[in-house]
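The structure under discussion appears below in the form of structure tokens.
One chain of protein is taken out of this complex; the other chains stay put.
Right, chain A next:
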Amino acid sequence: MCSKTKSSEALKVVVRCRPINRKEDAAGYDRIVSMDVKLGQVTIRNPRANHGELPKTFTFDAVYDANSKQADLYDETVRPLIDSVLQGFNGTIFAYGQTGTGKTYTMQGLWVETDKKGVIPNSFDHIFTHISRSQNQQYLVRASYLEIYQEEIRDLLCKDQTKKLELKENPESGVYIKDLSSFVTKNVKEIEHVMNLGNQARSVACTNMNEYSSRSHTIFVITIECSELGVDGEEHIRVGKLNLVDLAGSERQSKTGANGERPKEASKINLSLSALGNVISALVDGRSTHIPYRDSKLTRLLQDSLGGNAKTIMVATMGPASHHYDETLSTLRFANRAKNIKNKPRVNEDPKDTLLREFQEEIARLKAQLEKRGMLSKKRRRNSRRKKSVDGDNVPEMEAEEDNEENLIEKNVGNYLKEQAERLEQEKAAIQDDHSLMADEKLKLIEEKEKMMEDLTKEQKATELLAVKFKVIL
């Protein structure tokens, strides 16, 4: 179940379970969630299970149980990501979970108590502490805050809240939101202020916070620019971007029957013909086709977080008690699916048949050359024996060279053949002087020839084998 977690360092999925609360305790709800922190496993038991229904186990990059501290999560999981953002990479942290499972506690925590600070205040501290300690580097930190509600983007820092913003892409800066405002912040206090402004705008806009918040996504974006004088004496600028994403939860969606919007489930039938497009596009398999439906705004906005060199963390929060079994299971399933997010465009690489054929020829040619060499040297040996000459393998091989590719060199070689012969005679004399070397050389040559003969017999087989393989590739 967990084999895929190791493969993508770029995406980490962690799960956190809050302690059972007093209300749940008083109501006598069972604990249905257990965690194995070492193995990173969560096990959930169905309280209404029939006999024989086994508990379900999920494995994640890390799990944090009721005893975990805010600092545990931050230091183990978040800190490396913030570090890489400071180095100029993109990073994204998703938070997902039913209301009341500690999502806000995990992300925000209690701002005033040091050990209860959540991911967001900790990362603010982290960023500005890093900046204050740095030397020879200039930093510019900007913050934006936006919300996606029913596929419409709103700027939470803009006075005009009715304006719908547009998603665009630029070759140099990637996906961006046109006209999204951003504020330069110089310290923790200022960036906190920006976040508060956005939070206020959000709460003003909605009459029923719970209903609304369970269906809107918010993203707090921190852009960190760093300029540094390089060794080349020039100014170098790196830009890192951190997205803090609060995903809409899954709860209460089933109570929206009046709008006909229900959470997608495997076998449900969509009643409205307006969803015909979804039905059709689900039939299209991805290979070399185009599906003319836009991805969701959220997916597009975070597309460089889900692939490439960006780092992404997904924190799923849940409660341990039995009365939320369905929601907890659905959170776990969502998190489990997130592990396998593969939004990556793959490198198109089709096996090149001509190339392989050419290789086959090349190898055959090389072998043929060596074969000739082997055969000739045999002939030579007979002569040599008569002449009582020990060696000479290297000379005739050159004479026998007929290969096209060698022609260019060959022409030059021709002029020098005489000189070479003389040189070799001298070398021969030198070799004869050193008997041990000669013995070694001879042994090697014999070995080589034996191998060549072996290769020759194999060659036919190899060629056949390759031919079969080409067919397979095609």
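By definition in this document, a contact is a pair of C-beta atoms (placed from the backbone, for glycine too) under 8 Å apart; a residue touches a chain by one contact, two chains touch by 3 or more; residues count from 1.
Simple rule for what comes next: contacts and distances are computed from a predicted model.
Colleague: The chain that is not shown, which UniProt protein name from "Interleukin-22 receptor subunit alpha-2", "KIF-binding protein", "Ribosomal RNA-processing protein 40" or "Signal peptidase complex subunit 1" does it carry?
Modeller: Hidden chain, UniProt protein name: "KIF-binding protein".
Colleague: Of the listed residues A:Ser173, A:Asn187, A:Gln200 or A:Ser296, which contacts the missing chain in the full complex?
Modeller: Of the candidates A:Ser173, A:Asn187, A:Gln200 or A:Ser296, A:Ser173 is in touch with the missing chain.
Colleague: Considering the complete complex, identify which of A:Val37, A:Val184, A:Leu229 or A:Ile280 is in touch with the unshown chain.
Modeller: A:Ile280
Colleague: By the contact definition given up top, give the residues of chain A that touch the hidden chain.
Modeller: On the chain A side, contact with the omitted chain comes from 7-8, 84, 87-90, 168-175, 207-208, 211, 239, 254-258, 265-271, 273-274, 276-277, 279-285, 287-293, 303-304, 307-309, 342, 344-349, 351-360, 362-363, 366-367, 369-370, 394, 397-398, 408-409, 412-413, 416, 419-420, 423-424, 448, 462, 466-467, 469-471, 473-474.
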